[in-house]
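Remarks on the structure that follows.
Note that this complex is displayed minus one protein chain, with the remaining chains in position.
Per-chain numbering from 1; labels A and B assigned in written order.
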Amino acid sequence: MLRRSLRLGGTLVGILFAVSLITFLLMNLAPGDAALAILGETATAESIATLRQRLGLDVPLLQRYLNWLGGVLTGDLGESFRANEPVLDAIVGRFPVTLQLLLGAQVVALALALPIGIYTAYRPRSLADKTALGVALAFVSTPPFLIGIILIYVFALQLGVLPATGYVPLGEDLVGNFLTMVLPIATLGLFEFPIYMRLLRSDMIQTLQQNFILLARAIGLPPWRILITHALRPSSLSLITVVGINMGRLIGGAVIVEVLFGLPGVGQLLVDGIYQREYLVVQGVVLFVGVFFVLINTLVDLLYSMLDPRVRVDSIRH
Amino acid sequence: MEALPLLSVRDLRSYLRTPRGMVRAVDGVSFDLHAGETLGVVGETGCGKSVLARSIMGLLPDSVLVKESGEIRFGEYDLRQAGERELRRIRGREIAMIFQDPMTSLNPVMRIGAQIEQVLRLHLGFGARQAQERAVELLDSVGIASARRRAANYPHEMSGGMRQRVMIAIALACDPKLLIADEPTTALDVTVQAQILNLLQEQQEKRRMALILITHNLGVVAGMADKVAVMYAGRFVEHGVTSDLLTEPRMPYTAALLRAAPRLADPPHTKLEAIGGRPPILIDPPAGCRFASRCPRSQRDCERDPPETFHAQSGRRYTCWHPIGLSDG
Partner (left out) sequence: MTVSVTKPPAHLAPIAARQWFGPLVYIPAAWLVVAIAATVFAGLLPLPDPFKQALLRTLQPPSAAHWLGTDSLGRDVFSRSIVGLRVSLIVGIGSVAFGLALGGALGLVSGYFRGLIDLWISAVMTVVLSFPPLVLAIAIMSYAQPSLVLVIVVLGILFVPAFARIARANTLSLVEREFVLAARAIGMRDGFILLREILPNLVAPLAAYSMLMVAVAIIGEAALSFLGLSVPPPQPTLGGMIAAERANLLDAPWSVFGPAGFLFLTILSLNIVGDQVQRRLDGREAAI
């Protein structure tokens, strides 16, 4: 058990290290001069040189990486030169917004996917099933920003019940927060739910054909009990894995949604950083997001091995 | 003279929808079963025995069942007319079933104790603690050592024989009047087979339970069944007291089955007498006797006219125009 934990930890560190390396290389191997790009072509050679020095661009690549990495490990991701704000503070300050968006979307997606997925697996090829699959197909074929725009059109512009943009922090005003977050969370959730629904449906259809389901019927269990207690658990294992892996897609979607709805989250920070050529900010956000994603995946792996007793037993034997 | 039968099946037919067409899996089965009696149902793979078992329990899903007709009376219930809710009350409580492969028939992510408890709590209204205790008792009574510890195991932590015992424990939990055992020993090692069969017999005697034992192995029914029904192509082609039927089969198919079984007394390299050909596909069955094309005794009228069922005084029934021992040719 200890050996396995060590091995897992080692792999994790390795991946995180690689993530930092890739992030750094991406940002710093660009052709062209960053300082020149920031200041524009009218800048004097002197001001360019000063900026380069300030951004740490006058140092060889490897040393730059090590400096940066050292900073990262001590919590210093550099500073945004425009706002004079430490990058890490900016990220951490905005992370709760993104987190609320991500978690909210997952909840919405699962809340839709679970009952619909279970029911359609129970009654495949019924009218309800065909309708659900059609709806799922429609949502999967619509990019998230388009879903958002349609929702804005209907609820904000035509019906006027929800705001199109803006954000009210959770701590400030619960209702305000709810109103401003409903459409963004719904957008992301609607984009994700078809994937979960189809996966759950196909897993459950397979599970329902198993012999132990026949036994459950043979002992007289009512259908809902069979679906939830017997069929759901083995079918949900791959769903859980996908929910975890999907966080990656979700983060990308969150960036779009934040820009669309004007939410001050990490995604907005990233895009703003790009427009304003704040490379340290972009680098920091990419690293942060990468690390977050890796940690989530590791957590999902652990969760999976805890839930499936077959896997658990094998690992103990090793 | 005889008491009223516990289970009475009349002209049961179950037609199933398959990708290749409608299969007449059970095509006119009739029999009676009394309390405490054991009926062995013997037949090749695909003769419809499993579908028969599921039909009695009403377990064939609507999406597959195209047509069902006939009568199934169980005690005061009419199983074919009963609503789903009523059937659920009967299943597991009055009629129980055990299946062929215990590995896939038990829920892999649920502890076996819990699987027994759920039946007790559902049908008998046991509380959690009560159900737990009773589950351990049941495991013990089916011959599982260290029952209390074992109750916390998962199915994959047990051997095939033990898993089958667990299935029997689940089936017997509510003291059913009838147990249907669909090939209970086919997936088990030979040594374990005998143990399981003994267990079944022992439980049956103790509880005065009726038993339908479905198998393709004649040896299994020889030691256990009061009566045997030989099933072929969706029908019972012969039905009678075990000892009589096995020593004096009337229907040629029965005789062929007996001949095909290897015997210990045979010298080495004895060629087994296989039955040539294959059972008919029941999508469009032949007009006459369904065994005619493979039967050594078949004649013109066999292929033309479907044979009637003849009843002998001893209670034996057979469906054949030219049964062995009674007509020549």
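We adopt the following convention: contacts are C-beta pairs under 8 Å (C-beta built on N, C-alpha and C of every residue); 3 or more make two chains touch, one makes a residue touch a chain.
Note that this is a predicted model, so its numbers are computed, not measured.
The chain not shown here is touched by just one of A:Ile48, A:Leu270 or A:Val300, and that residue is A:Leu270. Contact with the chain not shown here comes from a single listed residue; of B:Leu4, B:Ala261 or B:Ile283, that residue is B:Ile283.
Checked against the full complex, the candidates A:Leu162, A:Leu188 or A:Ile251 give a single residue touching the omitted chain, namely A:Ile251.
Taking the whole complex into account, subunit A touches the unshown chain at residues 15, 18-19, 22-23, 26-27, 30-32, 34, 133, 136-138, 140-146, 149, 152-153, 157, 198-199, 201-202, 205, 247-253, 255-256, 259, 270-271, 274-275, 277, 279, 282, 286, 289-290, 293-294, 297.
Note that only the chains that are shown with their structure count from here on.
Partner subunit B is touched in their complex by these residues of subunit A: 124-125, 210-212, 214-222, 229-230, 233-234, 308-310, 313.
Those residues of subunit B lying in contact with subunit A across their complex are 57, 59, 63, 87-93, 96-97, 99, 101, 104-110, 118-119, 122-123, 154, 156-157, 167, 170-171.
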